[in-house]
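With one protein chain removed, the remaining protein chains of the complex are shown where they sit.
== subunit A ==
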Amino acid sequence: MKKLINTPESVLEDALAGVAAAHPELTVDIPNRVITRAARPAGPKVALISGGGSGHEPLHGGFVGTGMLDAACPGEVFTSPVPDQMLAAAKAVENGAGVVFIVKNYTGDVMNFELAAELAAEEGLEVRTVLVNDDVAVEDSTWTAGRRGTGATVLVEKTAGALAERGAGLDEVAALGERVNAASRSFAIALGAATVPAAGKPGFDLPEDEIEVGVGIHGEPGRRREKLRPARDLAAEVVETVLADHHLTPGDEVIALLNGLGATPLLELYVVYGEVAARLAAHGITVARSLVGNYVTSLDMAGFSLTLTKADTQLLELWDAPADTPALKRA
């Protein structure tokens, strides 16, 4: 394992110290592992809190700021945060209008946020939870843990954050988050595995000429293994897989997020995005807005995910609304 770390055990703390040093606009509570905005919003505003295992940066800490999250709770690498963190975050940012937890659908995240919501309710805080589950690689049935939350989280945090900034109520903000999640589908392909610092070696071995199709963002292997093919073919497969689950019709508009998983150069992401855009155009689908870059990563996993969110006037307007966070800025 070759990594820029001091020790595997101190990765999170050391990184949080770096976030604190780099971003004076954020307050980083290192002992409690909570990142909040340094400047609290004036007047009542629904507080948005998200969190999850570390290793997905800039998710979630990079999206704390005006127009997006009020707080983020980073867990250990690929391990959900603990309830105490979300409770501390909720108490720190609750601003008289209630709290929305944005939770990616993973067994551990769901359990820890559920326990946190119970604790917060005991303290008299009003909490709503928006569950993000957009990954079509997982069969959504009672026989699995359900679809994973991936790229759609960025869209939920951006649009719900914008709505909260305008003074919308708790139920309205939560309902929008759910609507954006329901309008989103994602799928990912990996060219190489991620190495968790504490594990010391890649999560799976992948021969030089093979890819994992339908991977998640935690180093777990995907649904199947295939030979590497040109970007055009991979982009086509990903677009077709997402569309097969999406019920879009020609003329529909989407917001497209072409997301790098951590170790793929932007140059290659643009190669893929060009193919994705052409394929969508061939289906008669209009990309109203696009975002290409590393937003929901998986440590040093190579590969990409595509998220398509069916757009409408309200979503586009919220997507375009001002945001000032370390990882996403809108004037």
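Everything below uses one rule, namely that a residue touches a chain if its C-beta (ideal position, glycine included) is under 8 Å from a C-beta of that chain, and two chains touch if they have at least 3 such contacts; residues count from 1.
Heads up, the rule we're going with is that contacts and distances are computed from a predicted model.
J.: If you had to name the missing chain as UniProt does, which of "Transport permease protein", "C-type cytochrome", "Dihydroxyacetone kinase" or "Sugar ABC transporter ATP-binding protein" would it be?
T.: "Dihydroxyacetone kinase"
J.: Just one of A:G67, A:G203, A:G262 or A:G303 touches the chain that is missing; which is it?
T.: Touching the chain that is not displayed is residue A:G203.
J.: Touching the absent chain in the whole complex: find that residue among A:L115, A:L170 or A:V271.
T.: A:L115
J.: Which residue, A:R37, A:H56 or A:R148, contacts the hidden chain when the whole complex is considered?
T.: Touching the chain that is not displayed is residue A:R148.
J.: For the chain left out of this view, which of A:R37, A:H218, A:R279 or A:K310 touches it?
T.: Per the contact definition at the top, the residue touching the missing chain is A:H218.
J.: Pick out the residues on subunit A that sit against the missing chain.
T.: Against the left-out chain, subunit A lists 53, 75-84, 106-108, 111-112, 115, 137-139, 143-145, 148, 196, 198-199, 201, 203-204, 216, 218-221, 223-224.
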